[in-house]
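One chain of protein is taken out of this complex; the other chains stay put.
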Amino acid sequence: MSHSTSTFDSLQLKNVGRSFGGQDALVGLNLTIRQGEFIALLGPSGCGKSTALNCIAGLLPLTHGEILIDAERVDLLPAERRDFGMVFQNYALFPHLTVEKNIAFGLQMRKVPKPEIKRRVAEAIALVKLEQHATKLPGQLSGGQQQRVAIARAVVVEPRLVLMDEPLSNLDAKLRLEMRTEIRRLHLALGLTTLYVTHDQEEALSMADRLVVLREGRVQQIGTPEELHNSPANAHVADFMGYRNLIDLTVTAVDGSAVTIGDHALSLRGTACEPVAVGARVRAAIRPEDLLVVPPTASARGDNTVSATVTVVEYHGREFAVGVTTATGRSLHVRSDHPPVVGSTVELTADPARVLVFPSEAIDLDSLSVDERELAEVRQ
Amino acid sequence: MATQTVPSPPAESPDAPPDPRRRSGARAPGEKSLVAAPSTWIVWAGTAAFFIFLVGILTSVVVDSFGRPWFDSWLPENFVTSWYTDAWQRFGMAHIMGVTLTVALTVIVISTLVGVPAAYQLARRTFPFKRTITLLFLLPVLMPPITYGIPLATVMYNLGIGRTLTAVILVNLVPSIPFVIITMTPFIEQINPTIENAARMSGANMRQILTKILLPLLIPGVLAASILVLVRTVGMFELTFLVSGPQSDTLVVAIYRAMTAAGGGEARQLISSMAVVYTATMMVILIVALRYISPTQLVARVKESRED
Partner (left out) sequence: MSRGQTTKSTASLRHRLAERGIDSSLLMLVPALIFAVALFIYPFSYGIGLTFQPSAATQAQWGTSIFANYIAFFNDPFIFDSIWLTMRLALPVALFNVVVAVPVAFKLRHKFVGKKFLTILLVLPITLGTVLTAQGLLIFAGRQGWLNRFLLDIGLIDAPLALVNNYLGVVFSLIISGFPFAFLLISSYLSGIDPSIEAAAKTMGADWLQRFRRVILPLLAPGLATTFILTFVLAFSVFPSARLVGDAMGSTRVMALMAFRAFGEQNDYPMASTIAIMMGLVELVVIAVVLVWRSFMYKGSTGGKG
């Protein structure tokens, strides 16, 4: 009945919102997903990304907006009739059913003929490489295996949309990397439209065709991994995209988008993402890998530099992560290809194109999420 | 106020709660004491005394039920089984057993059918007046049965259903339904709720979730709750006694009536034989029960039988 076709041109979220007792958990989510796309919903915990996913799944009713597949409105359908598949963070396998039966469950619900169920389950099991465990119960499997069963269970019905709710967060680091590749491979092989929720920006950047960054229930930016990585829309997105050095400074000169910023101790040239005026308070965002320690062998004092004292040196394989403190007491994270001596003074340099300047917003600690507040406290 | 003589080990006044507690602490040795401390001996001696009483009571009744005659001696002169056949005929034991089983099974079926859905809602949902409703379900378990039993029995006699099987079943439902709810609620809470979401996302509707996912997962809990209700209903004296009549007495009530009516003399052995039948029945139930549930569940909440 509702499982008419698994192909569509576009899935549209129109002004989708959800509030819990007057408290908005998700506001005005507008997104058009194309057939076969892999979209990541990214944000810190409590940003509304899981709410968004549950709303789309139909497990939570929407309080605002609508969801359309082509012209068909699906947000009024109950979850079981939307023909979506879902992978849960805690796997949510049926503990009393074997791996095979877990995977067959959705097909049985769709009244697929028995021989076809058998064939498709066998295919799905092969796809996630669980042939040897087909008759085991979920309790006998490891976390990674359970997650593979959960993925097979979601994709075997060839749903119109696969929803994944932080599927890798319960796995250990090594397994997470493997499963990341695995999910990407499955997506490429099956071409299933996927909406993937995660708080791990690396995971999102490496897997998704497009990312949606959420904060406090509001969309901050939608774009390809490159767009988000290179030109974050605001300081929050920049923070989330790995711009660990966020420095509050004042604009001293403006020339188009090239601006000079500084305080009484330092001066930097950067690129303004939005028009700013001289004298405005701004926040500069620099990735650690864009802020380099000038090698002592470098002949001349480089351009666009800051001097600072080395406080911490961590070995990261091919390079060194260095913590430094500027004369005004700011802590910065930088990279170096040689280990500087702790306590010594070094020169840091950055490409002005990689110093992103955002207008400062008044920061209200209360409006921050718990995670952000903790981060802010650590930074101070 | 509680300064009366209490027979057995701690004999003197257990007046204020903190005091006996500290004293019991002195009895409870650290778990590493390899040398048996005096406290250990006291614990073991107390336990032994308890068992001597227990075994004594049990064997006396069993010996009595076979003895003819047994008056002023250690053991009866002869052992016979005639008390059983006599009792079986005189008290209509076949009928009494039939009533007992009918009542117990009907109570189990109704209280499970009514209690499990309610427990599911209490475990899974928040809704207005949830606390009030929970309290309402808790009260019949906390109240002395007589407190609500007497008004309930009065209503039943007024309605003309006193002394009927229906009345006996209905009174036993009053504590049984809350009991099923209290036992099943934590059990249901332990079943991961996202499993139900996963089933919905696989396309299962409410009925299919119920039959294919929840029911199989709930069976161990329902089984445990049923056995507990069985034990309680077969053993329930006060409530049944208030509304039952000659045709609707359960075994335990029939024994009480025989004890208070005939009193002493030859009837004692008849009563003993009935009591043995009762205990044997309960033990069979218990042995079956212990295959499915742990002893603590007989009194406490279902905890161990996790599925996922």
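A and B are the chain letters, set down in written order, and residue numbers restart from 1 in every chain.
Just so it is clear, contacts are C-beta pairs under 8 Å (C-beta built on N, C-alpha and C of every residue); 3 or more make two chains touch, one makes a residue touch a chain.
Small disclaimer: the values here were computed from a predicted structure and weren't measured.
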Cross-chain touch to the chain not pictured, restricted to B:87, B:103 or B:153, is B:153
Among the options B:66, B:120 or B:187, the absent chain makes contact with B:120
Hidden partner sits against chain B at residues 1-2, 4, 6-10, 14, 17, 20-33, 39-40, 42-44, 46-47, 50-51, 53-54, 56-58, 60-61, 64, 71-72, 74, 113-115, 117-118, 120-122, 125-128, 130, 133, 136-137, 139-140, 142-155, 170-171, 173-174, 177-178, 181, 206, 231, 235, 237-238, 242, 252, 255-256, 259-260, 268, 271-272, 275, 278-279, 282-283, 285-286, 290, 295-296, 298-300, 303
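One rule holds in what follows: only the chains that are shown with their structure count from here on.
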Taking each chain's mean CA coordinate, chain A and chain B are separated, in whole Å, by 56
Seen from chain B, its contact residues with chain A in the complex are 192, 194-195, 197-205, 208, 212-213, 216-217, 307-308
Interface with chain B, chain A side, in the complex: residues 3, 57-59, 78-81, 83-86, 88, 90, 92-96, 105-106, 109-110, 138-139, 150, 153-154, 157, 163
